[in-house]
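Of the protein chains in this complex, all but one are displayed in their positions.
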Amino acid sequence: MIKVGIVGGTGYSGVELLRLLAQHSGVELTAITSRKEAGMAVADLFPSLRGRIGLTFSDPANAPLTSCDVVFFATPNGVAMGEARSLVEAGVRIVDISADFRIRDVGEWEKWYRMKHAAPELVAEAVYGLPEVNRAAISKARVVANPGCYPTAVQLGFLPLIEANVVDLDHLIADAKSGVSGAGRKAETHILFSEASDNFAAYGVPGHRHWPEILQGLAQATGKRVGLTFVPHLAPMIRGIHATLYARITGDVDFQALYESRYATEPFVDVLPPGRHPDTRSVRAANVCRIAVHRPHDGDMLVVLAVIDNLVKGAAGQAVQNMNLMFGMDETTGLVQLPVIP
Amino acid sequence: MIKVGIVGGTGYSGVELLRLLAQHSGVELTAITSRKEAGMAVADLFPSLRGRIGLTFSDPANAPLTSCDVVFFATPNGVAMGEARSLVEAGVRIVDISADFRIRDVGEWEKWYRMKHAAPELVAEAVYGLPEVNRAAISKARVVANPGCYPTAVQLGFLPLIEANVVDLDHLIADAKSGVSGAGRKAETHILFSEASDNFAAYGVPGHRHWPEILQGLAQATGKRVGLTFVPHLAPMIRGIHATLYARITGDVDFQALYESRYATEPFVDVLPPGRHPDTRSVRAANVCRIAVHRPHDGDMLVVLAVIDNLVKGAAGQAVQNMNLMFGMDETTGLVQLPVIP
Amino acid sequence: MIKVGIVGGTGYSGVELLRLLAQHSGVELTAITSRKEAGMAVADLFPSLRGRIGLTFSDPANAPLTSCDVVFFATPNGVAMGEARSLVEAGVRIVDISADFRIRDVGEWEKWYRMKHAAPELVAEAVYGLPEVNRAAISKARVVANPGCYPTAVQLGFLPLIEANVVDLDHLIADAKSGVSGAGRKAETHILFSEASDNFAAYGVPGHRHWPEILQGLAQATGKRVGLTFVPHLAPMIRGIHATLYARITGDVDFQALYESRYATEPFVDVLPPGRHPDTRSVRAANVCRIAVHRPHDGDMLVVLAVIDNLVKGAAGQAVQNMNLMFGMDETTGLVQLPVIP
Partner (left out) sequence: MIKVGIVGGTGYSGVELLRLLAQHSGVELTAITSRKEAGMAVADLFPSLRGRIGLTFSDPANAPLTSCDVVFFATPNGVAMGEARSLVEAGVRIVDISADFRIRDVGEWEKWYRMKHAAPELVAEAVYGLPEVNRAAISKARVVANPGCYPTAVQLGFLPLIEANVVDLDHLIADAKSGVSGAGRKAETHILFSEASDNFAAYGVPGHRHWPEILQGLAQATGKRVGLTFVPHLAPMIRGIHATLYARITGDVDFQALYESRYATEPFVDVLPPGRHPDTRSVRAANVCRIAVHRPHDGDMLVVLAVIDNLVKGAAGQAVQNMNLMFGMDETTGLVQLPVIP
């Protein structure tokens, strides 16, 4: 049994991680920290876990994290980079669900996240945790940077096109819609029920932190810089990301076959038959990305639809998938729950 | 492995049963019928099941139901009573999720369900499938009548009081709120998104079919007729029942202790500590009933709050629980999924 | 034209008041204050008002409130009581949408609101602004205490029964459900979209501030203390209150006729025909209370269903109705907008 610690377990990624790990056959949950809720039973904060999670939140200062095999950071950005080094030196492997180790260009990271990076050397070492791209490296990594929710959906949707070099790489468009849980469990006015319900809006059009992360991933796949317009939207639902991707066709191939072939052996990517439209509930609470490929009116614009649950394949589920790889377990362990519909 | 058949798998109870059975270690899904969708792959209708359920809907006429050990009816009312006898005679055991076998008084049933009962002798034999009351009888039953969603929540909420005879049994009140999935997957105007969303209303105040079912259960617990006012409401959420129960106190006991003691060994009933208010999401997608007991202002009115997921403990989950009992499996097999929050 | 000021215009009662007053033919909006947003154009905070409200939030210290004919307080509890006296002395009349002047027993108020009252003499003078009860007094009042949202629905629902003395006044039950906007526009975790959506729960069962307010109103109607169990619930919708009221019948009258007669001349109370169930959307964004009366199974328990929009008849709309009465305008001025469905 792998000993697992969680730093920052009171947000949505944290509680989703708890849900998944409590049903994982290969782990022993050893410690969970929260400065604010230290001393409180986890199941008092989240009654859904009553009878299943006996742990109490520890103060980060006292938590037995160094005796863990792996520690997940489900913290706000800027925390993991401060605490990772000492854990790594103690032999603990790390999966950071926050953004601290995602951007390899530290200057770029500092510009978007508006703080000085505390551990640039770990950025250099960290492996970007998208198993569909970096499976081998993840399995050996000491630090895994778990991808953002939008970047997971957008990259999985674009990758076959980019790798095959069959679309105009200078004018990619990702029109992405996210459920409100993507904004976290923070007391902020704009994500109140009465503000976000029965409402729809774009945000961050001038610039969003996930844009450089996506650019980095796509550039790595093609070997050069790409052009991407990325527009995120807030949709009145709890979970789910729907990425609608547009790319101008430059090379004529069988796009359906391209996608099916690229993801044929992937356990968590499902390419739908031609003509289908994936809905976000078809992946609700499950570690799956479903993708459909359309070429409307046989024109020169390809439309790709990709859906994930932002808290599972977009956060905690992918983190568990990465942990499974890191410790040589079957990649799907603890991740076989079916989507919950309706 | 137990061979399982499902009659009528295209509604919400049916698809929820599929979700649970696909994750159940002791069953082999053998047949699923739908007159309307015969020939269609189950996963084409419900993409959430892609890669996990390989079955195709069979026409009821050809389905190999008699070779099953157990058949679930997830059909509209009036279907199971017509098909149950031949299955029972073939040695197949039955869990009916519809209402056909719930009311022991056939005349009363016919009044509320407005049709002639086709199998009164099976009504006499059927066991009401509320494990917290009838566990022993269920384990030996050939036909189990799976309780309605409201009746499950209301009975579990009232039973300790009734059995202990500490409240006025002539003036019980159950103010119950249900998510819209309780109305089924039927194309009806009043449950359209644009009608039911951002809206709240009572319905069926003059009379609702679950009223006689609840009355029957409570009367059985006390040995005499009780008086109950039952007001169901439609709440703008997909899943969940919240029953708010009112009873005038006639005998002064420690109500918290009464509830904790009554349900101490129940795997799927969770009595909350004093002062808590269960929310429906704390049982979302899980086979749990959570209950809290309040005595406001130390007055003579007791308030009991009980929540379930109407599709799990209120339908498909309880059906699996009953199946587990009928076949001597651990009662919790396949039912340990944690609630999905947020 | 009446000169109107608003103190605290950034919450939901405030912005709803702006919506209504902008369409009111008899008023001139003169000042609106917000300590936090001083200097910001109202339409910058609420783009729905662009082109229609030209005002800028003033700092409360500088706002020309004393030159107004009437000032509305749409503030958190505890603000109006500190500022009302000087305005009243300057000849300004007041409609307080907060709770500061609702409870006549100052000690009781201080117990529930956990602060010392700053203006007990104005409590004594203030008129409780439920026009269906206090119309004449309101028209002459200097200070009107606008009722709470739950108290409006519950009192309008119970009043005919209480005044006619035909039910057991010791065991009244009000099971009330509110949309989330009733909790205000405050950054609090429990009313986040991801917490409150697709969820349902009771709260405040041990005690809620609206309980003494309702008790006071019902007691005034009958001349003696009544007994009431009040259970509020949070429903996943933006607007709306649905009160389900239970009373044991002691005097046999034609209840439908009783209600129709009591509210025959009321412009904003609509008694539905027998057998109907009002839904909250039928009053969405309108200053109406709809009521239905049921006697299930001809038993001895009466069930009354009452719905309002908590922000209109439960707050800003009733405040405008009170203003109309205070200034001798037609009571319905500015309040004839039709409900918005779907």
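Note that the chains are named A, B and C in the order they appear, and that numbering of residues resets to 1 at the start of each chain.
Keep in mind that, in the parts below, a residue touches a chain if its C-beta (ideal position, glycine included) is under 8 Å from a C-beta of that chain, and two chains touch if they have at least 3 such contacts.
All values derive from a computational prediction rather than experimental measurement.
**Q** Counting the whole assembly, list the visible chains that the omitted chain makes contact with.
**A** Counting the whole assembly, the omitted chain is in touch with A, B, C.
**Q** Among C:D100, C:D198 or C:E331, exactly one should touch the missing chain; which is it?
**A** Answer from the full complex: C:D198 touches the omitted chain.
**Q** Using the touch definition up top, pick the residue from B:I191, B:A219, B:L258 or B:V336 that touches the left-out chain.
**A** Residue touching the chain left out of view: B:I191.
**Q** Considering the whole complex, which of C:E108, C:D168 or C:D270 touches the chain not shown?
**A** Residue touching the chain left out of view: C:D270.
**Q** For chain C, enumerate the residues touching the unshown chain of the complex.
**A** Against the left-out chain, chain C lists 12, 15, 19, 22-23, 46-52, 181, 185, 197-198, 238-239, 270, 272, 276, 278-279, 281-286, 290, 336-342.
**Q** Would you write out the residues of chain A that touch the absent chain, in ascending order?
**A** 171, 173, 175, 177, 179, 194-195, 197-203, 205-207, 227, 229-231, 233, 235-240, 242, 244, 246, 248, 275, 277-281, 284, 294, 296-297, 299-301, 303, 305, 307, 342
**Q** On chain B, what residues meet the omitted chain?
**A** 12, 179-181, 185-189, 191-198, 236-238
The criterion applied here is as follows: only the chains that are shown with their structure count from here on.
**Q** Report same or different for the chain A and chain C interface, where same means the shared residue numbers exceed half of all residue numbers found there.
**A** On the two sides of the chain C and chain A interface, the residue numbers are mostly the same, over half being shared.
**Q** Return the distance between the CA-based centres of chain B and chain C, expressed in whole Å.
**A** The computed centroid separation for chain B versus chain C comes out at 39 Å.
**Q** Any idea how many Å lie between the Cα centroids of chain A and chain B?
**A** Result: the chain centres lie 36 Å from each other.
**Q** Mind checking the centre-to-centre distance between chain A and chain C? Centres are C-alpha means, answer in whole Å.
**A** About 45 Å separates the centre of chain A from that of chain C.
**Q** Residues of chain A that contact two or more other chains, please.
**A** 12, 181, 185, 197-198, 238
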